[in-house]
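Apart from one protein chain that is not included, each protein chain of the complex appears where it belongs.
Chain IDs A, B and C follow the sequence of writing; residue 1 opens each chain.
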Amino acid sequence: MAELHRHDIVIVGGGAAGLRAAIAAVKARPGSSVALVSKVYPMRSHTVSAEGGAAAVARADDNLEMHGYDTVKGSDFLGDQDVIQAFVEEAPRELTQLEHWGCPWSRNEDGTVATRAFGGMTTKRTWYAADKVGFHLLHTLFQTSMQYGDIVRYDEVFVSKLLMDGNECRGVAGLDVRTGEMMGVLGRAVILATGGAGKVWPFTTNGNIKTGDGMALAYREGVPMKDMEFVQYHPTGLPGTGILITEATRGEGGHLINSEGERFLITRDYGVGTKAELGPRDMISRAEVQEIEAGRGIDSQYGQHVHLDLTHLGEEKIMKRLPMVRELSKIYAGVDPVYEPIPIRPVVHYMMGGVDVDIDGFADGVDGLLAAGEVACVSLNGANRLGSNSLTECLVFGARSGVKAVEYAKGTSDGDDAALARMGEEEQARIDALRGKQGGGEKIAAIRTDMQSAMESGCGVYREEASMQQTVRDIAALKQRFEGVTLEDKSKVFNTEIIAYLELENMLDVAESVSSSAASRNESRGAHTRKDATARDDVNWLHHTLCYYDPAGPRLDKKDVTLGRWEPEERKY
Amino acid sequence: MAEMLIKKFVVTRFDPDQDDVPRTETYEVPCHPDWKVLDGLNHIKDEIDPTLAHRWSCRMAVCGSCGMNVNGEPTLTCKKAVRDLPDTIEVTPLSNFPVVRDLVVELEGFMDKLKSVKPWIIRAKEKAVEEGPTRQSPEELEEFKQFSMCINCMLCYAACPVVANEPEFIGPAAIALGHRYSIDSRDEGAAERNEIFRGEGTVFSCSYANECSEVCPKNVDPAAAVNQAKFNAVIDWATGLVLPRGGKE
Amino acid sequence: MKHLLLKLEPFIWLMFGQGILLGTILLTGWLLVVNLGVPLGVVSDAGLEYERAHGLASTLIGKLVLAALCALPIWKGAHHMRHVFIDAGGGDRDAVIAPILYLIATVGTVLSILAVVRL
Partner (left out) sequence: MANAHPHAMAPAKPGKTRTAPPQRPPKFPTGGRYLAYTLFDWTGLIYLLLGFLVLKTIWTLGDGQAAWDAQIASFSHPAYIAFHILSFISVVFVGVRFFRLFPKAQPPRIGPAKPPPAPVILGMLYTVWIGATVLFGAILAGGIF
């Protein structure tokens, strides 16, 4: 191993969660040395693509209780209520902090921060910066982080292994993409903030880098994955590319229309009641699929879709509030939403599940390991996330884990350097063996495509026993085929083929945990909707799913949901 | 399925382990008419030649990773449709940057420059969260908003003739981002940044070629930012002559 | 030298900018009448008759306008020639070329002032 770098804590990921953690850490304990390792330059992280907004109580007609209840109900009562309580309390502070750091939040005439309506939220509580919220948030955080000399960045370093000292995580092995060399980035605590895993599916809003690396890293070290079966389908993605048209379009008054020109959320009963387009994502996605299955979809070269109509909003409002939606529709769908409806269909968007962590971000079963952001499952989102809660989640729990990590680091030891270095050497050897690896001629792209279609057929909007079991078997078979991959790129410098290989390896592990978790849950709840078990079953299934790694195949377990002031009730809007 | 377009991709290849200098490689790519240039490159990587190295992620023109020269023009490859290009599509790494490999360029120089303009809110005393959000009118927001739209895609650097010849030049995007904070009503660091802008590779190196703004995919208009900063510096200098001290805002 | 140049940049830009702005505005009329209209016989040369010209030029406003008419374009020219050299790859020699060009411009300015003072 070429180099060992020692820090107090190591953060993997430079998205909203990772950057917020880094800043929180150096502010909580000035002088702490914080490593920020990211496989892309931080400003490329997929947080950049978030469009619609971030939720926190700001208006006089709103209160924490309402935000809490909306979130609990949105989660189909699978969210942990202590976590939700903490979240709604911290949320306004975090967004205010971002404001002080220069985030260009959109404003009301009186100079206060403007808020908009979002699906599943009772009132306007989503802060926004036009429709480029993630972009502004990420760049504000990144630029703000540049002033702290104690944050040491390792850009374009791909973390391929957690370095363990017994049961304690004491650093990471990172492949410097530029040089092809392994480096050991050591710290007394490690925070995973690697984001989601949308790329496990063929049709997703997620970018190329969202391959579930952090989930797989923790999974392989024995940390359980929690609630992996809950995968959010966003109701408004562009057919073909999967590029997201933000929910803010509906928040600003957009309508969903079928081939008969009907506003089907109003004319038919899909459970969203008077909320109509402002219903939660899981329900609207299901409504769209049902419309299409009932023959009221619109044909296109990319299959059937429905329409999102913004034409009644007018050019001025669209340009002011939704400029990016207009830009994206024009470039990627060839329609101008000022004059024409936008073709849309449900698209894989967000992982409710992830690394099982407690309210402070500490992972279950491994010491010194934390996780925050989309990679983690603190059980804020339960079975269905409400739009705009996730950016705030990254900030709230990112900051919290940053503070907790430096505190933890103070009270613990560096670990056994020699052992860590040895582990790094082994990882270096593994990577070195991959360059130009001879195999059975299997191609990365082919296995990836097969994995994606297996996941789409078994873990889509609607699920069934047989197809889920088939997907479980398919993924196991793909893991076999993966052994036979042949690699051609022998260069050490910027070898993206090896990165693609490592990412596929991670995605297969994520796919495994998603499909087996899904196959185990015999009810319909939130985003997990079974055609063969349509009801929610609070007697047997009001609990989290845990999925443990085992070379012989995943092992499943259950964990209690923390209830509190809100008792489960029928979820109707 | 729509009719495929057969395009010839002429791509720069450079592997420092093997090549002394960059070379080109030509690929025949059957393109779906809706494809962007990036889809073509991904097709090459997945199906024809997995050794090709290029950066990309969001494929929706917002992460800023996929900038390259396409037929000589700095372009976001995820935004440029193959349909709008001739049969031969020449893809080269961004000009004015050292080339790491194939289509991947060295960004560390930019990261240094960005940091040097202090792109963060500077205040004499940091505001406490308890004080709540600052008030900022929509008009105040509008003044700097455009310059905060930069996705760091580096197209402007690839187009600017001064960047090509003056290594110290801080360049359009970094100056735009520094200026963006200076004119934000919440910031008090304008004087500090003006000092930086007067250092080496200053706003005065810019010869107002305006190429940066021509190629900017996000309409940031960095040329405006650079020249506003220049204007401010001239005013600063002139008021400094009249009122030798305290003339600065 | 480099340091001095940096300190002078705002001044140089002021002169350069005015060279484009005022220079262009003034040169247009001058060129049209003095250098093209009269020589081509399109405009009568009565206005350029010595006594009249000298009289007008000797007023304070006349002196200021004429001095600006010579000096500002020279600054614009000097600065742009500096960029011509830089663009041709001479960035490394800028520390030599720029002072020479600005020296020329300074001399031009001094002469311009002299020219109107002695009217």
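FYI, a contact is a pair of C-beta atoms (placed from the backbone, for glycine too) under 8 Å apart; a residue touches a chain by one contact, two chains touch by 3 or more.
Treat the numbers as computed from the prediction; the structure is a model and nothing was measured.
*Asks:* Identify the visible chains that the left-out chain touches across the whole complex.
*Replies:* A, B, C
*Asks:* Which candidate, B:25, B:143 or B:188, sits in contact with the chain we can't see?
*Replies:* Going through B:25, B:143 or B:188 one by one, B:143 is the residue touching the chain not shown.
*Asks:* Check each of B:92, B:134 or B:205 against the chain that is not shown and name the one that touches it.
*Replies:* B:92
*Asks:* Even though one chain is hidden, which residues of chain A still touch it in the full complex?
*Replies:* Looking at chain A, the ones touching the missing chain are residues 176, 178-179, 493.
*Asks:* Spell out the interface residues on chain B facing the chain that's missing from view.
*Replies:* 14, 16, 21-22, 69, 72-74, 92, 95-100, 105-106, 108-112, 143-144, 157-159, 161, 163-167, 171, 183, 207-211, 214, 221, 223-224, 227-228, 230-232, 235, 249
*Asks:* Residues on chain C that touch the omitted chain in the whole complex?
*Replies:* Touching the missing chain: residues 19-21, 23-40, 43-50, 52-54, 56-57, 65-66, 69-74, 76-81, 83-84, 87, 89, 91-92, 104, 108, 111-112, 115-116, 118-119.
Please note the rule applied: only the chains that are shown with their structure count from here on.
*Asks:* Hey, how would you classify the chain contact layout here, line, ring, star, complete or other?
*Replies:* Line.
*Asks:* I'd like to verify one number: the distance from the centre of chain A to the centre of chain B, where each centre is the average of its C-alpha atoms, in whole angstrom.
*Replies:* Going by mean C-alpha positions, chain A sits 27 Å from chain B.
*Asks:* Centroid from C-alpha atoms only, then distance chain A to chain C, rounded to Å. What do you get?
*Replies:* Each chain reduced to its C-alpha mean, chain A and chain C end up 62 Å apart.
*Asks:* Give me the residues of chain A that touch two or more other chains.
*Replies:* Where chain A is concerned, no single residue meets two or more other chains.
*Asks:* Quick check: what residues of chain C touch more than one other chain, meaning two or more?
*Replies:* Chain C, residues with two or more chain partners: not present.
*Asks:* Which positions of chain A touch chain B when the two form their complex?
*Replies:* These residues of chain A touch chain B: 40-41, 43-46, 48-49, 93, 95-97, 99-102, 104-113, 132, 135-136, 139, 143-144, 146-147, 155, 178, 207-209, 240-241, 243-244, 301, 324, 327-328, 331-332, 443-445, 487-497, 500.
*Asks:* Write out the stretch or stretches of chain B touching chain C in their complex.
*Replies:* 161-162, 165-167, 198-200, 202, 204, 207, 230, 233-234, 236-238
*Asks:* Residue numbers of chain B touching chain A in their complex, please.
*Replies:* 1-2, 15-18, 34, 45-47, 49-65, 79, 81, 100-102, 104, 107, 111, 114-115, 118-121, 126-127, 129, 132-138, 140-141, 144-145, 148-152, 177, 181, 184, 186-187
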